[in-house]
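Have a look at the structure that comes next, please.
Of the protein chains in this complex, all but one are displayed in their positions.
Labels A and B are assigned to the chains in the order they are written; within every chain, residues are numbered from 1.
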């Protein structure tokens, strides 16, 4: 039972579906994860092992971490970059096979660093689903210059394409930093008109907004509500985010409807 | 015994009273706290469990953490926001009761997110003291726009009011970020004339300056001395701060008088 539970506002979310919190794990040790989840475990849905880092970690450790997270109802998955590397190297089938053996249930399919046609991305998503995985796709380019070449109309079309292909959710790219990319300007401020456009043209429940900075998290909670789907949350900010979703921090106190 | 103890300058502080270091705990796991205190335990006085986050954590974990901190001579307390929520919900008596059961000895009383008259804040502080707690109050608004409306004269008056009501110390609000709030400008630089004014008109030993950024910590150490009372220190910077207080880091080497 929570401390001061008579002050704890309830937040009803459908896990893995609404009110998603996805954390970025840049290489936490297994004991630290266990310890951290005593505090934060109930407030997380997904964990992304950033980029290609798990191909630099022992299988045993990765399997152990997947299971620790799952014991708390959290699904871990490799960053999309690793799937891109596998694809361009012609090793995508091996990638799926190894992911299955390691125990992943979700995979991220992205084209942030490589170029894929819509048809190619569709095929990859479909193939991944055929192998039994749930797919979270990502839309956006890691290189700010390339990312800026994507028009809002295209961004909408890319998201729709991925959803048609069977992706459960689509991540709106903002990288680890959340600056000068996607819907954020160079200082990390939200380009509100761009968010408005995306919300108007897309099913908002299907989107996960990468929002590593606090002001971005506040923005989406106030804009979309306490059950906004948010990703790339640093571990140290997971509880802060949950407190903001529930109006337990100054930024959202009295401003959220639960 | 410290390594290289023949190089370690002594710092004489009266714990909980002068030379205070108050850390911000945003949700550390209990094993991590134990481990961290092997390094930093001797250099801390207070730990603030940020905002309303403990109402999202199991009682058992909170009680365990309070005791781990206390075993190192450190007093943990809930963030003021939780007391504000309890007050506006008419549950302040329950709040005090639960805080006592959990084992807290200090409580923070603030009005950063709600509006209180001076009389109301006085009453709350007195009531909290009557229940046997030590009170640390906070002066300042979480919303930068509202915070800017407080004149220096008012800020001084608010602090004096809380001290008259019985607060042991008064925190000068700077939030987690330390930017665009209180005595800090948008870049986190210190507004030196404002600090001068506060120091001139208030008993400096009664103040705790929230100073999350390193340049702010350096400023107050050089301004007030190695025993400046500083708050909202991130865990990873606790030892760095202690080293700066003692002239063991470039910024203050040869510049502090112990």
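Definition applied: a contact is a pair of C-beta atoms (placed from the backbone, for glycine too) under 8 Å apart; a residue touches a chain by one contact, two chains touch by 3 or more.
Computed from a predicted structure; not experimentally measured.
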Which is it among A:28, A:116, A:152 or A:222 that touches the chain not included here?
A:28
Have a look at A:51, A:69 or A:209 and name the one touching the chain we're not showing.
A:51
With the full complex in mind, choose from A:23, A:62 or A:170 the residue touching the hidden chain.
A:62
Positions on chain B contacted by the hidden chain, ascending:
1-8, 31-32, 34-40, 42-43, 214, 236-240, 242-243, 246, 248-251, 253-254
What does the interface between chain A and the hidden chain look like in terms of residue numbers?
26-32, 50-59, 61-62, 78, 81-82, 84-86, 89, 91, 94-95, 98, 102, 112-114, 142-143, 175-177
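Note that only the chains that are shown with their structure count from here on.
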What is the distance, in whole Å, between the centres of chain A and chain B, each centre taken as the mean of its C-alpha atoms?
34
